[in-house]
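One structure follows; several queries about it will come next.
Coming up: chain A.
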Amino acid sequence: MAALGTAIDSLTAAMKCNIIPNQEYLLQGSVLDQYVEVLLHRLRGLCDNVDSGPETFNDHELCYSLRANNVNTPMALPLRVRRALDVSDAPFQLRYVGQQELGDKNRPTVVRSCIDMACSSTIIEFLSELGCRLDFEYIARGYMFRKGRMKVTVSKIFKMNGIANKPGEGVEAISQSYLVELSVQAPSGQDAIAEDMRVFAEQLRPLVQLEKIDYKRLGNMM
Partner candidate 1 sequence: MGVTILTQFPVENKTGPQIIELLSKRISALGAVPQGQFLVDCETYSSVPALGHQRTVHVLHNSEQPATVFALLETGTKTIPLATDGLFDLLMMKMSSFYQSKKQTKAESKGPRFEIGDFCVKLGSVTVSSNFKGVLVEVEYKPCVVPAMCWDLIMEFMQGFLGSLGPTTPPSFLQNRMQDIYSPIDTIQQYLEHFTLFRKSPGPALIMRPQ
Partner candidate 2 sequence: MERDIEQLNSALNSVKILRSNVRCVFESVSNGLRADHGEESKESKYILELQELLTIVNNNLRDVENSVGNLTPPPGAFSLGNTTYLSQETTQERQQLYGQLVNSYKWTDKIREYSALAGNMLAANSFNKTYKTYSTTKRRKTQTSNHNVPPEIIENLITSIDRLFTDVTITAKRPFVPNPLIQVALGRVLRAVIAFKGLMIEWVVVKALSEDNDLWTESRYKVFRKVTENCHAAMCHFHSPMMPELAVRSFMHWFHSYITLFSAPCKRCSKHLQSNLPPTWRDLRSLEPYHEECK
């Protein structure tokens, strides 16, 4: 009988074979409220889940960061928790999103490292006791489409009005537009998918412009 390997062994093996989807290819854009119907209509035609229609979601996202108090070497580890408000027995999702690389002009999408995992509802208490600080939280409601490995979400972002216990009540939309995201999670080195995404984004061009967004530059503008 073969001896059991440890979980770490199998994880290392998986990492060696490069089958862990730890990279996210991302394009973002936005569309005004009054045109969202047209976009949804277009997506319904383009995407895979034609007959079942788009999947809706209503998620609460909490963004934490783990920071150490060193003055010399400031370190921060961003962590996000997402939970479905409409499906009560769904697991919570914990997500690490790393620094994004814009790359040069020729690279069609933003690439950032990410680790996604499902977890139990104790994650919120776990993170706060771990030393994480809650930076901000919001509610995202919208529609999800699939096209092959690509995921398209069209979501409206809402502010939490300080009522953390009852998310979903007393929320206020952050803007008069919807956030449109096109993303794929893949093992590192699969850059061909980025090209597919560019082509797909091209097809939505008249309605929404999906681009590589540089957050650092956005930060400087404000």
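Operating definition for what follows: a residue touches a chain if its C-beta (ideal position, glycine included) is under 8 Å from a C-beta of that chain, and two chains touch if they have at least 3 such contacts; residues count from 1.
Regarding candidate selection, all candidates are chains of the complex that A comes from, given by their letters.
This one's a predicted model, so the numbers in the text were calculated from it and none came from an experiment.
With chain A shown on its own, which candidate in 1 or 2 touches it within the complex?
The answer is candidate 1.
For chain A, which residues count as touching candidate 1 in their complex?
1, 3-4, 6-8, 10-11, 15, 20, 22, 66, 68-70, 75, 77, 94, 96, 115-120, 122-123, 125-126, 129-131
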